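A protein chain is absent from this complex, but the other protein chains hold their places.
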Amino acid sequence: MSSMNATTAAPAHHHADPVGAKTGMWLFLFTELLLFGGLFIVYAVYRQRFGHEFGLAAQELNVTMGVTNTIVLLTSSLTMVLSVGALQRGRIGRSLAALVATLGLAGVFLVIKYFEWSAKHSHGIFPGAEHLHAMPHGEGLFFNLYFMMTGLHGIHVVIGMIVMLVVLVKIRNGSVNAANQGVLEYTGLYWHLVDLIWIFLLPLFYLTN
Amino acid sequence: MDNASLAGAEHAATTEHHPVPDGTFILVWVGLLVLTAITVAASVWFPGRVGIGVAMVVTPIKAAMILLWFMHLKYERPVFKIMFLVAVAILAIVMGLTFFDYLYR
Partner (left out) sequence: MTDSQVSAAATAGAAQPWGYSGSYFDDPPGGRSGMMSWLLTTDHKRIGLMYLAALGTFFIVGMLLGLLIRLELMQPGEQFINARTYNSVFTLHGVIMIFLFIVPGIPAVLGNFVLPLQLGADDVAFPKLNLASWYVYMVGAVMALVSLFTGGGTPDTGWTFYAPYSVNTGSNVTLAVLAAFVLGFSSILTGMNFITTIHRLRAKGMGFFRMPLFCWGLYATSWIQVIATPVVGITLVLLAMERAVGIGFFDPARGGDPILYQHLFWIYSHPVVYVMILPAMGIVSEILPAFARRTIFGYKAIAMSSMAIAIVGYLVWGHHMFTVGMSDTARWVFSLLTFLVAIPTGIKIFNWVATLYKGSIEVGVPLLYAVGFIFLFSIGGLTGLVNGALSTDIHVHDTAFIVGHFHYTMFGGAGIGLFAGMHFWFPKIFGRMYNEKRARTAWGLIMIGFNTLYFPMLVLGIMGMPRRYHDYLPQFQVPHFISTVGSWILVGGILLMIYNLWRGARSGSPAPANPWGASTLEWQASSPPPQFNFAKPPVVTHGPYEFEEILKSAPTATPEAAS
């Protein structure tokens, strides 16, 4: 009797459940949305208080770099989704090329960010700097928010690049393929969220005047 | 069959079996670039209220485009759409309630 219910029960049967995996991924994306959401609340509160100073401080930011980065990320979202589509159709070579392009564009984004930030740094503008402390409150808060939000975003870009590299390796060795493409698809979802957040950061920081 | 593979069998009913053509994505991308250009132009040529207003309208449209097409939400089953709307709604409501404090101090 007892043996019927004991270890003779069927062995581990965790068949793949792509819808379940996708559900899990979306739930994770919601946590990212709320994580950044907290910062958006901080931004909204201080924007409401210090609207004028926010506008003044925003003029220090380089709109060209911000817009270029936007185009870079939007394009990287395109290459990412093309990569996923190619893999789903079994076009491994195309998928890899598009993924490499995505990685490259992500790298370009970080390089531009680096130039932006170092320019700021050379003007004494970095998180918690004395220069910021000496500015009118609203302007100091603007720059600290700028660093917190683009910094958190930048960390997510780096994480995304690392994940993409891992997936790249897996596609090359065949463990991620047309029949088993979930990992690439979910990486894509993550990447699009990174892009989505930047879409909001652009007007909030660069186009505020 | 166990629950997971029963669920897996439903997978056939999901969207992976009608892939979206590359052309659609390229069109969406072009649209995103155009909308970005509009937002930037508005803020440069009409700084202030108009520029901000345009950004506040256009940005959510861009976001929706990424969600619906790039993130495939347009083609997913309703449960994903509902879940996403719930998450966004809660964020919006929470932000709004916070402003009951800050707007009326």
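A and B label the chains in the order they appear, each numbered from 1.
As a convention for this text, contacts are C-beta pairs under 8 Å (C-beta built on N, C-alpha and C of every residue); 3 or more make two chains touch, one makes a residue touch a chain.
Here the structure is a predicted model, which means the values were calculated and not measured.
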Selected from A:H52, A:H133 or A:R172 as touching the chain missing from the view: A:H133
Interface with the unshown chain - residue positions in subunit A: 1-14, 17, 19-20, 23-24, 27-28, 30-39, 41-42, 45-46, 49-50, 127-128, 132-133, 136-138, 140-141, 144-145, 147-148, 152
Missing-chain contacts mapped onto subunit B: 1-4, 6-7, 79, 86-87, 90, 93-94, 97-98, 100-105
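To be clear about the criterion, only the chains that are shown with their structure count from here on.
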Separation of subunit A from subunit B, taking each centre as the mean of its C-alpha atoms, in whole Å: 15
Residues of subunit B that touch subunit A when the two form their complex: 2, 4-5, 7-8, 10-11, 14, 16, 19-20, 22, 25-26, 28-29, 32-33, 36, 39-40, 43-44, 47-48, 51-52, 55-56, 59, 62-63, 66-67, 69-72, 76-77, 79-80, 83-84, 87-88, 90-91, 94-95, 98-99, 102-103
Touch list for subunit A against partner subunit B, complex: 10, 13-20, 22-23, 26-27, 30, 33-34, 37, 40-41, 44-45, 48-49, 63, 67, 70-71, 74-75, 77-78, 80-82, 85, 88-89, 188-189, 192-193, 195-196, 199-200, 202-203, 207-209
